[in-house]
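Here the complex is missing a single protein chain, while all its other protein chains stay put.
Here the chain labels run A and B in written order, and each chain numbers its own residues starting at 1.
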Amino acid sequence: MSKLVQGYEVVIGFETHAQLSTQSKIFSRAPVAFGAEPNTQACAVDMALPGTLPVMNVGAVERAIEFGLAVNAHIAERSIFARKNYFYPDLPKGYQISQFEIPVVQGGEVSFFLEEGKETVRKTVRLERAHLEEDAGKSLHEDFIGQSGIDLNRAGTPLLEIVTQPDMRSSDEAVAYAKELHKIVTWVGICDGNMQEGSFRCDANVSVRKPGGPLGTRREIKNLNSFKFMQQAIDYEVRWQIDQIEDGHAIQQATVLFDPDTGETRAMRTKEDAADYRYFPDPDLPPLVIGRGWVERVKGEMAELPRVMAERFVKDYALPEYDATQLTQSKAVAAYFEATAKACGQPKLASNWIMGEVSRRLNASEMAIEQAPVSAAQLAAVITRIQDGTINNNAAKQIFDLLWAAGRILGEPLGADYVERAISEIDEIIEAKGLKQMNDTGELEKIIDEVLAANPKNVEEFKAGNTKALNGLVGPIMKASKGKANPGQVNALLMKKLG
Amino acid sequence: MSLTPQDIARIANLARLELQPDESERMLTQINGFFGIVEAMQAVDTTGIEPMAHPVAAIQDITLRLRPDVASEPNQRDLNQRSAPAVERGLFLVPKVIE
């Protein structure tokens, strides 16, 4: 049962436009780079000059196939391009070439983890479809008195429009879905995911209803270009709709824009006759046919998907599912983990260090793991020395701090000798700083005897049965050993002497 | 079936055509005249028939040809815009677009 807002159930569906990372436009040979001088990347085809015709870019189709595979969808063997007819200055042909009745990607799903109170739950959002289409140009309203300037550089940029079922029940779920989808498209490498530049644009269809009641009328929030705004916009919209209904107003279907400054959504001046796009199959483009062989080939060449990799981490490294998911947030983190785990043979320790010490420092200095001043080999060396008892944890942390501050990274790629070099480097530091764990029983016993002699009171209390009194002894012993004593060994010896 | 003046107005707006009253009237008569000959088409039983997009599909499967993903178009902005009604700093100017 999904949680309610003032007794209302929230229903959210997403439409995401992901710009595909091709070299050229979807139907022309013009480049797609962002931020060029106005209309310098719009060729005759993109400007819809008389006599021009579209020719399909194989790179866009290939990326659609990759996405379909990434979300376990059906790749249509035969899909159709259709014309969506409407007049708008940024739409040069007066129609957008899109897919209507038969899209290239059908079905599929996206699942992710979500914090609900204390526990983390797995959610799955069903996809309805993903289809190929061309992007429109841009209207610039500034500095042209009473007029708008039209830049068609973006016109014809390949888009994959990814449409979900209305499966989300809160802004948290919506944002989590959007983040997961963003992770998938960037991981697979079909989209650069740059939300500021509009490479990944989300529209949210939001409605509310009484539980069990019929679906409410939805309003579509357009162009949510940051996860933060996404949450704010949806929360505001939900409250607004509930207030309207509570005040006895019916919700009118509308397209709204979110204003980050006011934190409010406002209805757009609806495009006239938006309802009647007069779709029909584009006679300039025969059916798109994708053979099984092609799909198999793409599958073979595709990078391991995050969810697949996470499952492998659980299986091969015996990691908890939570660790595995955290470590597959990005390819770089996953690579850092695998390198460390392989080099030190201690996956769980590696996971703890990366999710703990490493990410804490990265977050503090707002760095990506690629910029981490400590290499996987160095981390592996540190872990190795903890494991073989050469150093204890707090010595390890000291060493890690030194490495982080020094920022000397051993060259990649990792090879056996890199690990060796890392280890000898760590050993030098241990030596220089004298952080070696004290495993010499004789020396330790000497210290212990001195401490026992110096603290008869604690000894008495302990013998009297007060186990706490032991701490009063361990502390001074560790101190006297300058923190190098092996805590386990200290306890063992104490027991022997006092037992 | 026959169209009403309202249909003509709706379609003229969809097609972004300003029609003078007399034009609309003539249009209505002529288009309805044409739909007279369309009736015959409605009667044809086409169950199970695939619509034909590319005519040669009548004898062979015609599928979409795909081009390599290469950006090879040079910047020809000035040439492409030489017949544009209103251009400023490389942008096409239009009456303000309100959103």
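Here is the rule we use: a residue touches a chain if its C-beta (ideal position, glycine included) is under 8 Å from a C-beta of that chain, and two chains touch if they have at least 3 such contacts.
Convention: contacts and distances are computed from a predicted model.
Of the candidate names "Peptide transporter", "16S rRNA (cytosine(967)-C(5))-methyltransferase", "Pyridoxal 5'-phosphate synthase subunit PdxS" or "Glutamyl-tRNA(Gln) amidotransferase subunit A", which one corresponds to the UniProt protein name of the undepicted chain?
"Glutamyl-tRNA(Gln) amidotransferase subunit A"
Identify the residues of subunit A touching the omitted chain, counting contacts across the whole complex.
44, 47-56, 83, 85, 87, 89, 92-95, 150, 272, 275-276, 278-280, 283-286
Considering the whole complex rather than only what is displayed, give the residues of subunit B touching the chain that is not shown.
3, 7-8, 10-12, 14-19, 23, 27, 30-31, 33-34, 36-38, 40-42, 44, 46, 49-56, 58-59, 62, 64-65, 67, 76, 79-86, 92, 94-97
Going forward, only the chains that are shown with their structure count from here on.
Report the inter-centroid distance (CA atoms only) between subunit A and subunit B in whole Å.
Subunit A and subunit B have C-alpha centres separated by 42 Å.
For subunit B, which residues are in contact with subunit A within the complex?
Going by the criterion above, the answer is residues 10, 13-14, 16, 51, 53-54, 57, 62-73, 75-77, 80-81, 86, 88-99.
Okay, in this complex, where on subunit A does subunit B touch?
My answer: residues 22-24, 28-32, 37-44, 47, 49, 55-61, 81, 87-90, 139-141, 144, 146-152, 257, 268-269, 272-273, 276, 278, 281, 283, 285-289.
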